[in-house]
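Presenting chain A:
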Amino acid sequence: MIRFENVVKRYGDFEALKGVRLEVAEGQLVTLLGPSGCGKTTLLRTVNRLIEPSEGTVFIGEQDVRQLDEVELRRGIGYVIQSIGLFPHMSVLENVMVVPRLLGWSKEKREARAREMLALVGLEPQTFAGRFPRELSGGQAQRVGLARALAADPPVLLMDEPFGAVDPPTRERLQDEFLRLQSELKKTVLFVTHDLEEAVRISDRICLMNSGRVEQYDTPEVLLRSPKTPFVRDFLGPSRTLLRLSRIPLNDLIEPLGTHRPAVSIKRSATARDAFSLLLANGIRSLAVTDEGGQVVGLVRLESLLTAASEEEP
Partner candidate 1 sequence: MKSVFAFLIALGLGLALAQKGPITVGSKIDTEGAVLCQMVKILLEANGFRVNDRCSTGTTDVVRKALTSGEIDLYPEYTGTALGVFFKNDPSAQAVTRDAAKGFARVKELDAKNNIVWLNPAPANNTWAIAVPRTLAQQNNLRTMADFARWVNGGAQVRLAASQEFVDRDDALKAFERVYGFKLKPEQLVILPGGNTTQTQQAAARGTGGVNAAMAYGTDGGIAALGLVALTDPRGAVAVYQPAITVRKAVFDRFPELATLINPVFATLDEATLSQLNAEVAVSGKNPAEVARAYLRSKNFIR
Partner candidate 2 sequence: MRETPPRYLDPVAGLAAGLGVLALLLPWLELKSSRIAPGEPFHVWDWQGFGALALLILWAGVARAQGPAQVGLLGLALLAWGLLTGQGADALLSGQPESARVSPAGGFWLTLLALYVGYFAAYRQGGWILLTVLLGLALLLGLGAFERLGPLMEFQSWREQFFTELWRHLSLSGSAVLLAVAVGVPLGVLAAGNPRMGWVLGVTGFLQTIPSLALFGLLLPLLAAISQGLRLEIALGAIVLGMFAFRLLWAVSGWLAVSLALSLGLLALAMAGAWLNSLLGPDPLRIVLGAPLQESGVRGIGAAPAVLALTLYALLPLVLNTYTGLRGVPEDARDAGRGMGMSPEQLFWRVELPLALPLILEGIRSAASLTIGITTVAALIGAGGLGFFILRGVEGGAPDMVLLGAVPIILLALLVDSALRFASMALRRRVGI
């Protein structure tokens, strides 16, 4: 759906993007990950032409974005930024209605859609429609930003560290809700972050960048298991295996109970990483797995975890 062909961006002598080649399939959530200054935000902004490449082309569908009028282009792309940028002089509802209004929708259609979007992001329309941005908490404001981006039902979403400005528990909650939303809406999302955990948590594929180049572009599992370059390995850090384990649901590793029932138990909805953490903490070699009700359904052994963690090709 989004394709970058040899995109170069120069600022004087400095090359922020050095010939990026990347393809984002429709309906996928791709994260642009990397240290500050790696060019991820620059690349993101070439999609809606807030930044024009010095060389190369950006395609949405089969359309070169330069063929379209930039203002019209942007109205068809959802854009969420870290500082959100809600308009302080407009109510929450008016903020969400901005793009539909730019597109010329009727008042009734705009309002109905805006309320729908607020509900979608978990903000009760009755309560929040008339509020003003200064009355919102960080998390609430971010949700409004998201609702605003989705209001015109754009096929593409560009998100630049959208959850960066909130505290960790709120961030996790927002990530979960966003994932839920994405599974429903199936938008093509380009997501910028510097947070590895966040990337691993939500992405379909991760594009790890460094100094304007793409270092590796794979699913989280592949990336974490097989870093291709020393940079990637360094970036992921020694704990990457643990991260990889966080993507493995416990369900895959459950074995039937044997004679001995382990003392410590864990819910089956947890991840392999959670299990490993518990094993370490208690100095044991197996855990009992329970369902929501507390019924023991099996056990998981350290050996299984070790196998899963292994980086050898299966």
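Definition applied: contacts are C-beta pairs under 8 Å (C-beta built on N, C-alpha and C of every residue); 3 or more make two chains touch, one makes a residue touch a chain; residues count from 1.
The candidates came about this way: all candidates are chains of the complex that A comes from, given by their letters.
Quantities reported herein were computed from a predicted structural model and do not represent experimental measurements.
K.L.:
Which numbered chain among 1 or 2 touches chain A in this complex, counting any copy?
P.N.:
2
K.L.:
Under the stated contact criterion, what part of chain A meets candidate 2 in this complex?
P.N.:
Contact set of chain A toward candidate 2: 48, 50, 71-77, 79, 81, 83-89, 98-99, 102, 132-134, 145, 148-149, 158.
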